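A protein chain is absent from this complex, but the other protein chains hold their places.
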Amino acid sequence: MSLSKLLESWPAVRQLREGDPLGLGRAVQSPRSRTLVPRIDEAEHVVQSVCPFCAVGCGQLVYVSDGAITHIEGDPASPISRGRLCPKGQASKSYADSPLREYKVKYRRPYGTSWEELSLGDAMEMIADRIIRTRADSWEWKTEDGNPANRTMAIGNLGGATLDNEENYLIKKLMTALGVVQVENQARI
Amino acid sequence: MPSLGTSFGRGGATTFQQDLQNADCIVIMGSNMAENHPVGFQWVMEARERGAQVIHVDPRFTRTSAMATKHVPLRAGSDIAFLGGIANYILQNDLYFREYVEHYTNAPVIINDEFADTEDLDGLFSGWDPEEGEYSVESWMYDGMEIHGSAGQREQGFKPTKGEASGHGGHGGGLLHGEPPAEDRAMQHPRCVLQLLKRHYARYTPEFVAETCGCSVEDFVQVCETLVANSGRDRTSAFVYAVGWTQHTVGVQTIRSAAIIQQLLGNIGRPGGGIMALRGHASIQGSTDIPTLYNILPGYLPMPHTESYGDLDRYIEANTSPTGWWGHFRAYFVSLMKAYFGENANADNDFLFKSLPRIDDDNSAYWTVEQMLQGKVKGYIIAGENPAVGHANGKAHRLGLSRLEWLVVRDVVEIESASFWYDSPEVESGELEPEAIPTEIFFLPAATHTEKDGSFTNTQRLLQWHWQAVEPKEDCRSELWFYFHLGRLIKQKLADSEDERDKLIKALRWEYPTHSGIQEPDAEAVLQEISGQEIESGKFLSGYPELKDDGSTLCGCWIYSGCFKEGINQTARKKPHWEQDTYVADEWAWAWPDNRHLLYNRASADPDGKPWSERKRYVWWDAGEGKWTGLDSPDFEEDKPPSYVPPKDAKAEDAIAGDHPFVMQADGRSWLYVPQGLEDGPLPTHYEPHESPFGNRLYSQRANPRRQQNKDLAEDPYNPVADEPGADVYPYVVTTYRLTEHHTAGGMTRSVPYLAELQPQMFCEVHPDLARDVGLEHGGWATIYTSRSAIEARVMVTDRMRPVRMDGREVHQIGLPYHWGKRGLITGDSANDLAHMALDPNVHIQETKAFTCGIRPGRRPRGADLPRFVAELREQARSRLEASVAEPPMSGRTSRTPSAPGGRREEDPHVEPEEARKPAQ
Amino acid sequence: MSVVETKRPDGWESYGDAQKERVGFFTDTSVCIGCKACEVACKEWNLIPEDGRVWTGESYDHTSQLGANTWRHVAFVEQRKPLQALLEAPPAPGDRTAPSAAPGGDGSTALRWLMESDVCKHCTHAACLDVCPTGSLFRTEFGTVVVQQDICNGCGYCVPACPFGVLDKRHLPATTDPPPAILGRKEDGRVWKCTLCYDRLKGGHEPACAKACPTKSIQFGPLEELRERADARLAKLSAEGWNGAQLYGRDPEDGVGGFGAFFLLLDDPEVYGLPPDPVVTTRDLPEMWSNMLAAAGAMLAGVAALTLFGSRR
Partner (left out) sequence: MREELHPLSDVNGKPPGTTSWDGSITEAGTEMRSYYGRPVIKEPVWTWEIPAYFFTGGLAGASAVLSTAAKLTGNEPLSKRALYIGAVADLVSPALLISDLGRPERFHHMLRVVKITSPMNVGSWVLLVSGGASNTAAVLELLGRLKPVKLLAGAVSSLAGPLLATYTGVLIADTAVPVWHEGRRELPWIFGASAMASAGAAASVFLRPEDAGPARRLAVAGVLAEGALMQLMEVRLGKIGEVYRQGAAGKLSWAAKGLATGGAALLARRGKRSRAALVLGGAMVCAGEMCLRWAVFKAGLQSARDPKYVVEPQRERADRRGTKATTKPDA
């Protein structure tokens, strides 16, 4: 950069040249300020989503860059929320990126005193085995009164109100086929 | 909810949030909408700005009260008295909407002459069986109906519809034809519903309400006047409720009370009217529609009961209503079985009906905990729920979990239900030792909503699709992935099994396409199955009228049928509201049923099909076109004229007359009086909460006789109540609630820095007088205790908590948010540790909105001193009770049988049937 | 110096053709539900650090005040008085819709809970802007006042200059752009405040807080339009008998030339922690400069006199 250019970029000089003698406005604007772009305008793509907290069902826009969420805000198109969000919904990105979020399977063996590592694949196999075993051990064809039962009362499944319809559908479908009747969720609470 | 279901035909909210802007008066009760549904509350504010009255009736002065034009403080748990008082005010002064009531409700219907009201039987309805502790409902029926005795029904292999199953309508009801056998259009017959109601509520005078609810007569009358003035042809009023109504032993009947008022005022099915149920979770409505609930199958089809041992035909017969849309029950059920089992389910094998698992009367979550405590449950999977904090009596839950063989917890953070074995209060107190807990625990990290495709059903029955934004990291997976691959693995492992019990799982249709590196199942493929297809052609169904009972269609949830019509994901429609013609915005997502936003909207027109008024037009009969038209999809057969009179032998929907808007009901009307479907009576009656410092002013029957109690469960002891000796150990009323800044049990928010800092600590809200009396210091600590446990909280002294006066006694109410637990960025004691597990009999929901407690200044005892402290107080209360039994009190009016071990008292009518049946006064 | 004689924001007109319509906030506390969505929306968008987890006992306010890490702050005030005063005249005859008495009018149990979302006022005559020695604080083309984080050197002068206590220095560890270790500072050390989402404005988006606000208590728009809206609102509330309704910072004649972000309050400003009659400190600067020159002259003369005259010993 030539000296004159450098001098020209000096805000004290710009004060005089750019009609801002007090140095309160344009003359003192930094290059960064001049070229600022909101990061939602730089997102690679935007996904329309729905807030995961309460049942109002506010629309959300999820902005993504480099495979990571860069921002979440309200979706103005939603006739219910009209782009607005409450503090929880507004914190959705922080929720998804929580410092306490778990990313790995944790395993605690019977009578164990600490968590252990376990691969997801092994965990799935082990859980499947336990369901099969417990179900076999506890299967009830009949009730004490001799009525049909076709079930196991030794297994339960809890949760659903925070899940998708499709997920609830698979839960109920699978559990019913397994003879698990104690399927419950927060609707009860 | 069965309350809305039995009253109107469907359990969902009758209206949608945007429509609240059209209300002239909004009564928010049992809800703190501004705090817990802030964005939905914008529609209430819109109404307020247009001049609507906004009335908040609540024990606490909340952020909702601050925005209301009127706040009426109320004693926690006295809602039915207040609402009954409104009904009485309407009836005594003949202020009901006569034409609406006469044509659209069952007010003119004459009831069986064997029916006896609580007013006749001192707090019990006819049919009470003291041995079983249940009602038999024959005497509640419409006059002239053929009644199957409920015992008789069982012998025939079915149980009457109730609970969530009846959450979808008063189907059956024994009606063989759409019209009730006997009615009096003049509504003067002494046994017609209107006259029964009048008598039932006659004692709910403003003075009674004021005394019972702790409000002023003026406030109460003002609410009545405002509500009545803003209802009728030209004006409409809406009710808004949430778990402030449901979390009681009389929760269902409380909502029923509002349903009665709204029917009398003619506010159902009309713009600006209705009952808005506000659900707490993103898809709590969805998880009831496509249930993860023990007693129903998708679309509110009842799970087969162990006592329903007949064949498919019997099951169908028991659940089919000859009239109304439940007339097609077989088509709904068969299509579900086809979705579940594909070609393995066919007419020859009764669509595998006989292989389906059977339920008992109660296999609900709290019942399961009891079973856990007894060691009967071995394995448990928790996905997105935190019972260790979020369920009543957290300690019982944690102890239950510690007795499992294996436990799977799926969540985004390590919640208390996964960590109880090393950091629960019971570990701190020495009641649990990690080395002694046999439970094998798998914690699996879950994916968030941004990491998966899927649909939520919001509080207004709207299915909204959310698209995946990013891939879940490392081991994080959706529930869709988990359950799909779990099922796949189990099927694989059992593929060669010849065992009869594996027949059903082998028959399960479990093929879904997957995508991406982690083999995520395609959520849209699942939604397609839910929406339904013609099996032969693969054609997507456009709605439940297309379902067939011969096995030629499949549909995973009949009420959701059509959500993928024309092969388009209707739930993913996102047309901006400003590009749509009306505020209904029916091209945004998809509402069940059939994209209807305002249910029963035929009622927005008069019997002749004309709008009740210009101001309140919504759906009307266009005689020229010969069809129903308006702002919304009509909740009526489009071409059925108002003048339609069903022929004698008409079936299903054809049996519903043209002026009967409640198409799910067998008689096409809304039910002021519910002859069948509810466990605890055809009409709501004021009972005290299970734990209350007061007796019942109306009856010697103090609390709901039918409420569920855990009489033999040492882990769930109850406080002495009313004027029982020992009740003074727990003299205050406590109510739990949520804050805007946190979500339910806190697992989703205590882990978020920006939310943690906004409400960083557990606190209790107390009135200045209570603080002064007990010595609580603002900002200091208090210990709050019940028979179950004791917790500590920072003290917030505030006028917003008000004491109530009743029986010349002032009783303080204490407010407790329930968001805290042992984990997260902010930690604190859990309010739910204090709560008991006595439940509403219809829906098995706990009573966390009104129970009793004690409070004292300072922090709670630590370690082993905590259970000792709780036990000592319990002992103190019990010894007083026992002493009083040894030496009977002077007044015999309320003498009660001594308690069973554990300080629990028995005051059920079957213990003292004679006294319980004493006439009032 | 003419810093306070014009009604236009100082420095705004330097933009010439690039000047945009002056925008701001109208925060209407009569519809604020105290949900704090604005606080979180602001933090999420501006990537502001957490501000500590302190339970204050001050109603539901645990954020306490505006600062470097809180650019929107919701105040909560519990009062034993009715939201609306008893109306003098009874409701018009035939008006069956009005309640028989005004809300809370019975006096005995009257209670109101005021909530107000506070924010930087973006003053027409902004002391922080005037006193900033580096030009880090500047008037944007939208007429707002922004701290440029690539310029601010943390001198802290703007902190006590603001009559509202808006600006503060961030004492947290620096997250980006750390200073050379040789200079020893470990903290961020810069001053932060509301930018009225300068970057969003540049992209044509509404500021994050206003967008999130569920009841539109926070309204964003051209200032002139907001002022009209506010006047109408005040007239409506006053007709409805709302207790203590008043606009704060709406008048361009006030001590700071009017706020770019002004308020409708339901009680006097000090109840919300706001100064009742704020004045831009630099209004007195000309006087201060001349006074100082006199002092400097006197000092020069004094030293000279005392040195030149009198004995050497």
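Chains here go by letter, A, B and C, matching the order in which they are written, and residues are numbered from 1 within each.
Criterion: a contact is a pair of C-beta atoms (placed from the backbone, for glycine too) under 8 Å apart; a residue touches a chain by one contact, two chains touch by 3 or more.
Since this is a predicted model, take the numbers as computed values, not measurements.
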(request) Over the whole complex, note the residues of chain A touching the chain we left out. (result) 10-12, 15, 22-24, 27-28
(request) Spell out, residue by residue, where the missing chain touches chain C. (result) 1, 3, 51-52, 54, 56-59, 63-65, 67, 69-70, 75, 77-80, 127, 130-136, 151-157, 159-172, 179-180, 183-185, 187-191, 234-235, 237-238, 245-251, 253-255, 265, 268-278, 281-282, 284-285, 287-289, 291-292, 295-300, 302-304, 306-308, 310-313
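Simple rule for what comes next: only the chains that are shown with their structure count from here on.
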(request) Starting from the mean Cα coordinates of chain B and chain C, work out the distance between those two points in Å. (result) 45
(message) Centroid of chain A to centroid of chain C, CA atoms only: how many Å?
(response) 34
(request) Give, as an integer number of Å, the spacing between the C-alpha centres of chain B and chain A. (result) 27
(message) If I count partner chains per residue in chain A, which residues reach a count of at least 2?
(response) 72, 84-87, 89, 91, 94
(request) Please list all residues of chain C that touch 2 or more other chains. (result) 35-37, 39-40, 44, 214, 216
(message) With touch defined as at the start, can you tell me which chain C residues reach chain B in the complex?
(response) 31, 33-37, 39-40, 43-44, 50-55, 57, 59-60, 62-63, 78, 80, 83, 96-101, 103-104, 106, 109, 111-115, 214-216
(message) With touch defined as at the start, can you tell me which chain B residues reach chain C in the complex?
(response) 24-25, 34-35, 38-39, 41-42, 45, 49, 51, 53, 61, 63-71, 73, 216, 218, 221-222, 225-226, 229-230, 235, 739-741, 753-761, 763, 778-779, 794-796, 798-800, 802, 825-826
(message) Give the list of chain C residues in touch with chain A in this complex.
(response) 3, 10-16, 18, 35-37, 39-41, 44-45, 129-130, 135-136, 138-141, 146, 148-151, 197-200, 202-203, 205, 208, 211-214, 216
